[in-house]
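So that we are looking at the same thing, I have put the structure below in structure tokens.
Shown here: the complex without one of its protein chains, the others still in place.
Our next item is chain A:
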């Protein structure tokens, strides 16, 4: 167990933007919520999964709905508290720890605000090791852990306990409830035992976020150090020559094109994204495919750039890194691989593609 204060949160927010692989929602609001909660209630206890007892009750918490609504209707901070107490009532059991559902973007920081308020420890783990757009795109799902019973709670103190039969119904019901409740809300989801948490989550993600943030802020050579830390590959050095985006069913789909500079000056690259970066091709050949991670970094500072932040003329480095082994199973690839997102490519690991 160690304590997380404001300085660690600042670093985690930067690391979360990197692991957000272009999407995940801006960690800014989550960061401010965590900072304010820590200022009021004191630091957060971060524990490793190994410190959990097998019969502990661990419940992740996340926001649902439109990030654009959340930046205007900032949460009250009471939503997750209400969601947790409703779930405890329903299950007849005390929750012993919380954790983020994803390591990228705004959702990686919200559980820290909740933990500061409740005194619950946060498990140093998550369900994606990155960011993905849909509720079932978590490693818990791969091990058949049910998202239900889940609770949706808004700032007006409404809460709904939801028992959905499968992921499709969870998604359908939760989406329409979100709209009715004002476009953005917080949930308590995927209740798990300590044993399940140890087996089914991706470990040490918050510490990794913090380390990545530290490299970006303090390293003399951030891109090289990030690559080493993440066992990654520099897929391309280039400048952006074209960006296409369209909004389609709540997702921003699009692609960006790059002309090479320095050692890549005779090559071109393209990046396909749907909220998150999903595929990178160099001279028409795939070099990194989802679920492996692709992040675009500012060539000078190493700061991660979101898909919305991509602009013509920027000089960038495209960094690819291997996904957790949990995603590289048949079921993992079926859930978050290229075919699911509509790309006609077979998944190959980044190691294989960059031999």
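In this section, a residue touches a chain if its C-beta (ideal position, glycine included) is under 8 Å from a C-beta of that chain, and two chains touch if they have at least 3 such contacts; residues count from 1.
Rule of thumb we're sticking to: contacts and distances are computed from a predicted model.
UniProt records the chain missing from this view under the protein name "Hydantoinase/oxoprolinase family protein", selected from "Anti-sigma regulatory factor (Ser/Thr protein kinase)", "Phosphate transport system permease protein", "Hydantoinase/oxoprolinase family protein" or "Asp23/Gls24 family envelope stress response protein". Taking the complete complex into account, A:74 is the one of A:3, A:50 or A:74 that touches the chain left out. Touching the chain that is not shown, out of A:41, A:239 or A:328: A:239 (per the contact rule at the top).
Chain A meets the missing chain through residues 29, 32-33, 35-37, 66, 68-69, 71-78, 113, 155-157, 179, 182-183, 239, 241-242, 309, 311-315.
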